[in-house]
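Complex shown without one protein chain; remaining protein chains in place.
The chains carry the letters A, B and C, assigned in the order they are written, with residues numbered from 1 in each.
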């Protein structure tokens, strides 16, 4: 059964909007506060672009939008994920596993972040591994969410996370949470009966 | 009868030394005070160079020294006078008239000063005219001195003299007095019995 | 309080238009996204050379676009990395049959944006390699993971790579050579006055009278050390010594000496520095085989200068001396 790319994208856009206040608050704690805007704007633009160009694969449209127009460190990195998903899905039907594997590899080549550096990589790595193991999409989403939530405990010693220091410990990394929502959306479309929690519960406001 | 160039030069050097305090005081009134130094140093160097290279005409040696080594506006201008004297005297024996005429022309081409501008030109013009009229060297000297002394009355409206303004009125231009001493020296060598006043009397201290 | 003379809106775009207008036979302007490409290219060149980075370092990089050096450059805003789309489009324009080589100064933003562009190019099937320039000794430390900054050596590396690319080398050979050029190059910079802050006007940071920043960068960050200004000779000797000590032993192939102005420093000063460094190199037995003196990698209008030395290996000098036809890099052959 093929998972509908366009449905995943629109679901992701809705989920990100629902989590926007929490994503913004998380990036205010550990960064400059624009992650929620970057992600939501990018997804809204992508959804609009897909509506305007329905023949192109949704992931290809999203890749172009995120790579070309979305700001912040996260924007183009998410664009790379969509780019590799496009390649994988056009080469082999439903190869989300290959797309995430290659997307993560590109994100790491470019961003040079390792697991444990308190970045979106901490959501992507468990998702990739769960996909590679052939687990259900709901399991994949849960693995990504767990990886993202786990960043709350990290006081990174190196990389950009090091600048943040103690201040951010206790709240998770916004980018990791934002990427977890992608796998949540994939699962909601692929396995609508899995009974996943709402996006606001996946990404709660920090301190609540 | 040929007037001995070397004797004129050494006489000029001695006369300038005698008038050095007054020349310095005059340039302090209307300029930066270095005219006495410039003239005396230049003449001393020239005398020494003539002693070292006795075969060359004294005016040629003085021209090179003043053009190459003497500072201030006056130094190289005096060098031009010596240069043209060299050309005239080597072309026609004792042609001091031609040398002064051409020297003055060069000084004016370069310095662009007119008579009445309160410069050395005000000593050179009456000297040139007296020489052209075939007058005695003593008369030439007196004409030059009178021209130089006359600059004391000038409150120039244009050129560099204009900067000085009222402050300098009453005392003559140092460059004009310094050049008058040249014609005084020429006369003393050419007509030793003419009974000219001493250099200190030709260039009295201002205010005395 | 000084302010830059720049239009309020889109200063970089307007300046780049003025740049392209001034050099119509050499470069072509592309406005969306902003980048410039070379009009002419050596017939033997197989790999497109692309660089870029924050603006405020002109003539770097756009001034080095042209036959013999870069095939394209992507300028970011002042002191800010270019967008990956600029690098991507510049690279697509510039790619040769053997792909694209990116010359990247070592700054996080530049690494990421060039990296993303490289991923996009690879997705398009275009081979991409990178030469990372990290020559600045002031940022050499075992503690920082970010490594040495990329500064003055960039101009030297771009010229050497240009000459090498015109000799027909392939992308892997060029990437390897580029890494060697960088490894053979070290720089150090001092400043006597900070650059004008583009945002607020006035100097970006204040120095106590009589102090200099030793080991300053090109983005207006302060140096790690502020020292009382040494005499001219002592300062130049300290800088030269530091650079030479950090380089592999120079040999018979000699060195390239690059004295770079940081913006407000006059050619009179730079040539005096050049003369003094050259004298010190003489004493150390290092032959200066190539020279460059001028403000080629400035930090806006900072007062100061950097000294870069590149220890040459056999064959490199040919590439340094090869003719180049760019707006800003001087390399001309006399008519025979």
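Simple rule for what comes next: contacts are C-beta pairs under 8 Å (C-beta built on N, C-alpha and C of every residue); 3 or more make two chains touch, one makes a residue touch a chain.
Predicted model only: the values in this text are computed from it and were never measured.
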Chain not shown, its touching partners among those shown: B, C
Omitted-chain contact residue, chosen from B:42, B:79 or B:199: B:79
Of C:175, C:204 or C:300, the one touching the omitted chain in the full complex: C:300
Residues belonging to chain B that touch the chain removed from view: 67-68, 73, 76-77, 79-80, 83-84, 87, 106, 109-112, 158-160
Missing-chain contacts mapped onto chain C: 1-8, 11-12, 14-19, 21-22, 25, 40, 55-56, 58-59, 63, 67, 78, 190, 192-193, 196, 201, 209-210, 229, 231-233, 235, 263-276, 278, 291-293, 298, 300-301, 303-305, 323, 325, 327, 330, 332, 334-335
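In this section, only the chains that are shown with their structure count from here on.
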Category of the chain touch graph - line, ring, star, complete, other: other
Computed distance of Cα centres, chain B from chain A, in Å: 93
Euclidean distance of C-alpha centroids - chain B vs chain C, Å: 60
